[in-house]
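The complex appears here minus one protein chain, its other protein chains still in place.
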């Protein structure tokens, strides 16, 4: 299941819904991304007042569905979930939740890592951080490309 | 924080408590292990009616604290949590919850995998599954040893 | 052709969406970007760092050689930073 929404989500409720009434799930892995209050801006730390997430309606839903489908193709999952927020957010707010349930823990954990790595590099969202120096569009990180590239390596599950 | 308890836990409440009032956390990774209703018993699937978790009071708490400390030594975590239940459990019940919060997602995700891998091979718990064929002590899996051994490899974070 | 701009491309160009009719010679993404850069100083400025401009055609990631035509939705944006 995927959801793109402005409003907050409750991690506990979402995870519970994923496993509710089921007795075939052995493991549930999840990752939640939150807004941090500090950012490395050109080597110095700047306090974030708000962060605004812009996205590309239409393409976002399409990409999230593709990313979720790819995870389900690579690992035997019993349930999966991607929720991504957009709009203005404050430090401490939830940004994204991914979760994977599987009979075996390693499938759930790997698929969960995969979802967030691909989200970071393939989902059309852009973060704009409002610091005391004014608004700054967040630059993409090479480390995110590296983490996503792991899943394309010859040895990676496909 | 570690807890060893007979009673159930609420994943949502535990995760919320870990991040409550904090704005420095960038990512929260968690893994919950649940009782599955089917087990591979000598090649055939057997329905599990109940599972009983025995443990070694005293050594359990000691090992969980050591495992949590090791994760905090290897990764810069802002919060970590291990909750492990003992006693009789039914299919669908929670067994274990591990969670790690960090400024950067990869630290949280890796530490979370590490915690569950080490728990599986170092925490003194034993599962006894009650199937229609009677009670069966679960045998340790070589695959769990392999997963735990990853963290001892020369290239692993230490 | 519907052309969409996101993030700092939108801010610099001053609009998030344009309905355009590119000239006959514009058949792929690279040619479209070349032509868009001629539309105004703001376009030119925004498209200068071409390496930082990603393109989607009909909501699929596209390369410089991807074909574009009149009825397409083409989006220009910086490398994504979600998650």
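The first chain written gets the first letter, and so on, giving A, B and C; residue counts start at 1 in each chain.
Here, contacts are C-beta pairs under 8 Å (C-beta built on N, C-alpha and C of every residue); 3 or more make two chains touch, one makes a residue touch a chain.
Being a predicted model, the structure only gives us computed values, none of them experimental.
For the unseen chain, which displayed partners does it touch in the full complex?
B
Per the definition of touch given earlier, which of B:9, B:38 or B:56 contacts the omitted chain?
Reading the full complex, the residue touching the unseen chain is B:56.
If the missing chain were put back, which residues of subunit B would it touch?
33, 53-56, 58-59, 62, 84, 95-96, 116, 119-128, 137-140, 144
Going forward, only the chains that are shown with their structure count from here on.
Of the chains present, which has its C-alpha mean closest to the combined C-alpha mean?
Most central by this criterion: A.
Distance from the CA centroid of subunit A to that of subunit B, rounded to the nearest Å?
23
Indicate the whole-number Å distance between the mean C-alpha point of subunit A and the mean C-alpha point of subunit C.
26
Round to the nearest whole Å and give the separation of the Cα centres of subunit B and subunit C.
48
Using the touch definition from the top, which residues of subunit B touch two or more other chains?
105
Any chance you could list the residues of subunit C touching two or more other chains?
In subunit C, residues 83 touch at least two other chains, as defined above.
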